[in-house]
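Sending over a structure as structure tokens; questions will come in a sec.
Yeah, one chain of the complex is gone here, protein chain that is, but the others are all in their spots.
Here is subunit A:
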């Protein structure tokens, strides 16, 4: 699936060249989740290790489709995403990590329910763009990438980019009746 869409140039976590270590996920109200992450040097060995660790931690976490550096206690603009196999996903870029990512185009807002490993007991309805263009840099090489995506993957990217800006889905819920106690834990 990875090469089917342009943008990542066949990048996989193997390109990082270091094994990932599973890190502890922090939960709100940890202050690191509410601070904007700093921009990083994508070629910094610490950033490369962080990228590998995010992928490793995401992979061992059931139902996790994305994980941002602040969620493992690091205030940095780095996140991993993988919506492969998710029933709601349309466009799928496989497993990837982006540094210093920003949204450059966001259109067609759609509501959807979101949860978060850092807010384990609540879910919420959030409107997100369903057509999205994101630019960022690949860890390890610093190569700039431009991802065009939609639907569920677009939602995951916006959720993670928010984490890197110190925002949680709670900061975007639609209204007083749009937060819920989680009933099902994956």
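Operating definition for what follows: contacts are C-beta pairs under 8 Å (C-beta built on N, C-alpha and C of every residue); 3 or more make two chains touch, one makes a residue touch a chain; residues count from 1.
In this text, contacts and distances are computed from a predicted model.
Trainee: Not counting the visible chains, the remaining one has a UniProt entry; which protein name from "5-methyltetrahydrofolate--homocysteine methyltransferase", "ACT domain-containing protein", "NADH-quinone oxidoreductase subunit D" or "ABC transporter domain-containing protein" does it give?
Mentor: Of the names offered in "5-methyltetrahydrofolate--homocysteine methyltransferase", "ACT domain-containing protein", "NADH-quinone oxidoreductase subunit D" or "ABC transporter domain-containing protein", the one UniProt assigns to the missing chain is "ACT domain-containing protein".
Trainee: Among A:9, A:29 or A:73, which residue is in touch with the absent chain?
Mentor: From the options A:9, A:29 or A:73, the contact with the absent chain belongs to A:29.
Trainee: Quickly run down the residues of subunit A that touch the omitted chain.
Mentor: These residues of subunit A touch the chain that is not shown: 27-29, 34, 119-122, 127, 167-168, 170-179, 181.
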